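Heads up, one of the protein chains got dropped from this complex, but the rest are sitting where they should.
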Amino acid sequence: MGKKTLIIPCSGIGKAFGSIGRDATFRVVDELRPEKAETNCLSLLVMGDEDAKRQVQMSRCIAVDGCSFECSKKNIEMAGGTVSAHFRVMDLLRNHRDLKPTTVTFLDENGVKLSKFLADEIAEKVDELEVEAE
Amino acid sequence: MNIKPKVGVVSCSGECCGLGTLSRVATRLVLEDVRAEDTVTICLPLFLAGSEQEREFAREFPTIAVDGCHKLCAKKAIEKYSASTAASVDVEAILEEWREKAPSDRREMDSVGIRLAERIAEVIAEKVDKVRGDA
Partner (left out) sequence: MAENSFEFKIDKWVFHVPRERYYNENDSWVTIDGNIATVGITDFRQTMVGDIIFVELPEPGKAVEQFDEAGSYESNKTLLDLISPISGVIKEVNEKLIDKPELVNHDPYGDGWFIKVEIKDFVSNKENLLNAEGYFDYMKRKAEEENKKLKGIL
């Protein structure tokens, strides 16, 4: 298994959920857990890039999906990877009903708050998965 | 009355670097502002994970791929699963031509990055116009 946990957001371009998942992933890999987590382009998996597929197969993967289409989870699994944890932004919204995001291109205040909540949850999961793997 | 179909614009997801974010933001600007009436987006991950809807649209309607870098994921995925793209934008190549640097922060875009995204959106818009025969 790769040393770092691989987090793949769906980055769905049509919905706020996709932007939030993407933002949260960057918060985790660039700020909260840079030593323990990394990300890569979901597009590479869609394209069938062999290096990306190998990385997915060799890593603990966390799928961060915006909605119930679950593109990240499905694409990871189609590439032969195992999804060790799965987050869906729409599920997060169920616990934060008052934080409905309204923008997609640049996150609004609610989107930023949701991203931060999600990033914290993902970071905790990264820690858990690392302990389980030891 | 001859109604022109909308043009699909597909961006790479581009998590790896600022180029991907630039590609994504530029595409969003086209979809929601610059050519809002003429374009529709197709979510690239849905090409594999979703129903036939996305792939069928890219087969039936002209589609422009917007890629952050030379790997050209969006272009290649569309061609693999649907049909040839009507046009393609390689953001990395455009920045080289303009002698501009990609944003270093892949999460948040500063005003310089936003201005770059706006310029790239105009490039995409020109391609939309050409594809629709409006140019």
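The first chain written gets the first letter, and so on, giving A and B; residue counts start at 1 in each chain.
Everything below uses one rule, namely that a contact is a pair of C-beta atoms (placed from the backbone, for glycine too) under 8 Å apart; a residue touches a chain by one contact, two chains touch by 3 or more.
On a predicted model such as this, the values are computed, not experimentally measured, just so you know.
K.L.:
Taking the entire complex into account, which one of B:16, B:31 or B:87 touches the absent chain?
P.N.:
For the chain that is not drawn, the touching residue is B:31.
K.L.:
Tell me which residue among B:12, B:26, B:42 or B:73 touches the hidden chain in the full complex.
P.N.:
B:42
K.L.:
Suppose we count only contacts with the excluded chain; which residues of subunit B make the list?
P.N.:
Counting over the whole complex, subunit B touches the hidden chain at residues 5-6, 8, 31-32, 36, 40-43, 53-54, 56-57, 61.
K.L.:
Under the stated touch rule, tell me which residues of subunit A contact the chain that is not displayed.
P.N.:
For subunit A, the residues touching the absent chain are 12, 14-17, 67-68, 90, 93-94, 97, 100-101.
In this text, only the chains that are shown with their structure count from here on.
K.L.:
Could you give the separation in Å between the centres of subunit A and subunit B, each centre being the mean of its C-alpha atoms?
P.N.:
About 22 Å separates the centre of subunit A from that of subunit B.
K.L.:
Which bits of subunit A are touching subunit B when the two form their complex?
P.N.:
Answer in residue numbers: 8-14, 18, 22-23, 25-27, 30, 39-44, 46-49, 69-72, 74-75, 78, 104-106.
K.L.:
Going by the contact rule at the top, pick out the subunit B residues touching subunit A in the complex.
P.N.:
11-16, 20, 24-25, 27-29, 32, 41, 43-50, 71, 73-74, 76-77, 80, 106-107, 109
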